[in-house]
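Removed from the display is one protein chain of the complex; every other protein chain stays in position.
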Amino acid sequence: MTAWAFAAAQTLLFIAAAPLLGGWLQRVKCHMQNRAAPAVWQPYRNLAKLLRKRMLLAENASWLFRAVPYIVFGAMLLAAAVVPLITVHLPSAAIADVIVLVGFFALARFFTALAGLDIGTAFGGMGASREMMVSALAEPAMLMAVFTLSMTANTTNLSVATEYILKSGLVLRPSFLFALLALAIVAVAETSRIPVDNPATHLELTMLHEAMILEYGGRHLALIEWASQVKLMIYAVLIVDFFFPWGIATDFSALALTIGLVAVVAKLMLLAVVLVVWETVLAKMRLFRVPQFLGFAFMLSLLAMLTHVVLETGG
Amino acid sequence: MWHVIHQIVRIGIVTEPAPRVTDADGAAIERIHQDILDILGQALTIREVDAGSCNGCELEISALSNPYYNIEGLGIKFVASPRHADMLLVTGPVSRHMEEALRRTYDATPAPKLVVAVGDCGCTGGIFGEGYATRGKVANVIPVDAVVPGCPPPPLEILRGILGAVRRRQGHPTPDRT
Amino acid sequence: MAISTLGLYSQAIILFAALALFTSFMMLAQARMMPLIFTFAWQGLLLAVVSVLVAIVSKHPHLYVSAALTVTLKVIVIPWLLYRLSVRLNMHYDAEVIKHPTLLLLGGVGLVIFSYYVAQSIVHLSGLATRHTIAVSIAIELLGMLLMSVRKSAVAQVIGFMSMESGIFFAAVVSTYGMPLIVELGVAFDVLVASILFGVFFFHLRDSFGSLNVVRFNRLSEAIEPVPLPDVAGESTLRDPS
Partner (left out) sequence: MSGTNEIPLLLAYAAVACTLLSGVVSMFAVRRHPNFLHFGSFLFLFFSGAASIAAGAWALLAKLSLTDHFALGLPWLDWHVRIDPLSGFFLMLLGTLVVAISLYGPSYTREFARGEAAQPLPPLGVFSALFIVGMQMLLLADDALVFMIFWEMMSLSGYFLVVYQHQHAANRHAAFVYLLLAHVGALVILLSFGVLAAFGGGLTFDQMRAAKLSPLWATIAFGCAFAGFGTKSGMVPLHVWLPDAHPVAPSHISALMSGAMIKMGIYGMVRVIYDLIGDVRWEWGVVVLCIGTASALLGVLYALMQHDLKRLLAYHSIENIGIILMGLGLSMIFLGSGHMMLGTLGLVAALYHTINHALFKGLLFLGAGAVLYRTHEHDLDRMGGLIHRMPITALLFLVGCVAISALPPFNGFVSEWLTFQTALQAPALENGLLRTMIPIAAAMLALTGALAAACFVKAFGIGFLGQPRSRRVARAREVPAGMLGGMGLLATLCLLLGVFPTTVIEAMAPITQMLVQAALPSAAAQGWMWLTPISPQVASYSAPFVLIAIVAVFGLGYLILKRGAIAPRRAYAWDCGFGQLTQRMQYTSTAFSQPIRRVFGGVWKVDEQIDTLASAGPIPRVTSLHYSLRTQDWSWLKCYVPIGRLVLAAANRIVFIQTGNIHTYLKFSFVTLLVFLWIVS
């Protein structure tokens, strides 16, 4: 029962901390642009403001349009519940393994795209069409990468896999290197960041994700933005868990939990810096360069799987 | 890549501190920051509407988001859709072509919302005035909360205007007009 | 035997072998001249590192020599020659148009699988802990050949050829602790001479064809009438394929 309590607490922490990661990202990015940054908790202010604004719906918005933000947020909440943040072997990790996690992302994306089409504006359709294209190409690469990891650990359960990698200590696995690169590319594409999409753009014609939610406002928008911050955090934590799990707590003792918390915070901050550097040195791609980009990611994940089978299992 | 990063490191933070033209203004700006924090949860989002301006004001407005004036550092950002916006920043003598568009944009913005008219054209109609092609000042089309005169007004003035609108709202919040 | 049971050096050998394979893929996908040459240099460096590691593991001092050879030739001399050539021929900003890059890469992956299949029959002959990297060396060879067969510009051809040679060298290192030193010296100098000759050829090609696009060589054929090429991809600008 305490384990479940821990799981619930960790999930809440996850959800609550997600905007903070966004704020930190924003701060680092501002500094990379040689500008003074807003406070780290700026995202919370945005959410609070949006929650307080009066709702405004398009005339022909259907019940689906109003339901979607809750569905998206629910899916992200579930996804957050199964990812080990500061401690492994939580009972909640058994709810869904990594494939179901991808399923949750797909669920959220499916309904966001439908919401984009619901109003019947050109931008919504455009965003939906592009998002589905990009995700369709990103999903195989993502699954291939995680398959490599789960074949190594012989499990798709995130908590168990993390623990396995933690236990096996430092092993120079080329497959992990390639899987990391592939997963990074996929994460960039899925969380709609440069070079696939530009989260800060105002030009509808260059939008992917943003174009679908142009019609949302108020609490709906708040939920959707929060959900996307959670999604970003989930990808970040996944990368951290799989490739640098050191420091994560393996029992529920206070000390271990503290260490785990500190470790994950440090790792996420570092990861955010890397991401910002990446976004600073790269330029946004044309839409039809993205398939090649993701094709490269797929190639990387295939390579990861092959090196795993050829070199690491000694087949 | 290394070149870029090296340049970034070399330049460092360039954002200027809160403008200190006079103590009063400086104080005002400081205070206004407080107001933003109070009213709009310290996060203002702006949709810019060009109602037939000569783009002089747009140049100055876009200067707001560069690292020097860095409106982003105040928690204010420009957004792509009025659905996401709290404030409309309107420029130009509302030309007949843009009149309907301006109305619709105003209608599409959720309450509580502010309107700031920027530039002489926006405030008074400017040299165009009201004619067969223009409706003159923005207030003729939609209610305006604050005006920023000048042709074009410098970025700091625009910033003051934006913050001023927020401050004025604090006392007596006017109800949603639509 | 799983990787986690190996010693750190063996793990490192496997890691660098995989990275060398990855550089082959990079070369396959790389459309621009300069990065292509640099990637090739990186591959050489990785091979040198691998042979040093093998030398440490297997206590075969002569592998240090071949590692040094690799560094001097594949990391310094040949890339430098190619670089100077492409600067002199003023093609160092050229980019080829690669048709269907994703398909090409997946084809490369297919080659890796194939070489794994081939290597399966011979790995058991070697008793080394790192014998499974034989598959990787075969893959590097095949990828070099693929590079030669799909690219149009002559520089890419040369690099493909060189990386094939690297593959063979690599195979020798990981399977039998390297060839006899004399053989490696011979091969090394052959390669050096070859690269110089290539250089000479480039100039002649450019003089006689006005381009280094090997597709233009169909002019040499007497059978078919030389066709005006639809795309002058070899020396085309930074147009991207999509």
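In this document, chain identifiers A, B and C correspond to the written order of the chains, with residue numbering beginning at 1 in each.
Keep in mind that, in the parts below, contacts are C-beta pairs under 8 Å (C-beta built on N, C-alpha and C of every residue); 3 or more make two chains touch, one makes a residue touch a chain.
All of these numbers come straight from a predicted model, not from anything done at the bench.
**Q** Where does the absent chain touch, in terms of which shown chains it meets?
**A** A, B, C
**Q** Please identify which residue in B:43, B:61 or B:102 touches the non-displayed chain.
**A** B:102
**Q** Which listed residue, A:10, A:156, A:191 or A:229, touches the chain dropped from view?
**A** A:156
**Q** Just to verify: which one of A:44, A:147 or A:235 makes contact with the chain not shown?
**A** Residue touching the absent chain, from the options given: A:147.
**Q** Against the chain that's been left off, what residues of subunit A make contact? List them.
**A** Residue positions of subunit A that touch the missing chain: 51, 54-64, 67, 69-71, 73-75, 77-78, 81, 94-97, 99-100, 102-104, 106-107, 109-110, 113-114, 116-122, 124-126, 128-130, 132-133, 135-144, 147, 150-151, 154-157, 160, 204, 214-215, 218-219, 223, 287-288, 291, 298, 301-302, 305-306, 309-310, 313, 315.
**Q** For review purposes, identify every residue of subunit B that touches the missing chain, sorted by number.
**A** 49, 81-83, 98, 100-102, 104-105, 107-108, 110-111, 176, 178
**Q** What residues on subunit C make contact with the chain left out of this view?
**A** Per the touch rule, subunit C residues meeting the hidden chain are 113, 116-117, 120.
Basically, only the chains that are shown with their structure count from here on.
**Q** Mind checking the centre-to-centre distance between subunit A and subunit B? Centres are C-alpha means, answer in whole Å.
**A** So the centre of subunit A lies 34 Å away from the centre of subunit B.
**Q** For subunit B and subunit C, what's the span in angstrom between their mean Cα positions?
**A** 58
**Q** For subunit A, jot down the residues that touch at least 2 other chains.
**A** none
**Q** Note which residues of subunit B are touching subunit A in the complex, please.
**A** Of all residues in subunit B, those touching subunit A are 1, 4-5, 8, 11-15, 40-43, 45, 67, 70, 72-75, 78-81, 83-84, 86, 108-112, 176.
**Q** For the complex, which residues does subunit A have touching subunit B?
**A** 30-39, 42, 45-46, 48-49, 52-56, 201-204, 207, 210, 214-218, 221, 277, 280-281
**Q** Show me the residue ranges of subunit C that touch subunit A in the complex, using the header's touch definition.
**A** These residues of subunit C touch subunit A: 1-4, 8, 11-12, 14-15, 17-19, 21-22, 25, 29, 101-102, 105-106, 108-109, 112-113, 116, 120, 132-133, 135-136, 240-242.
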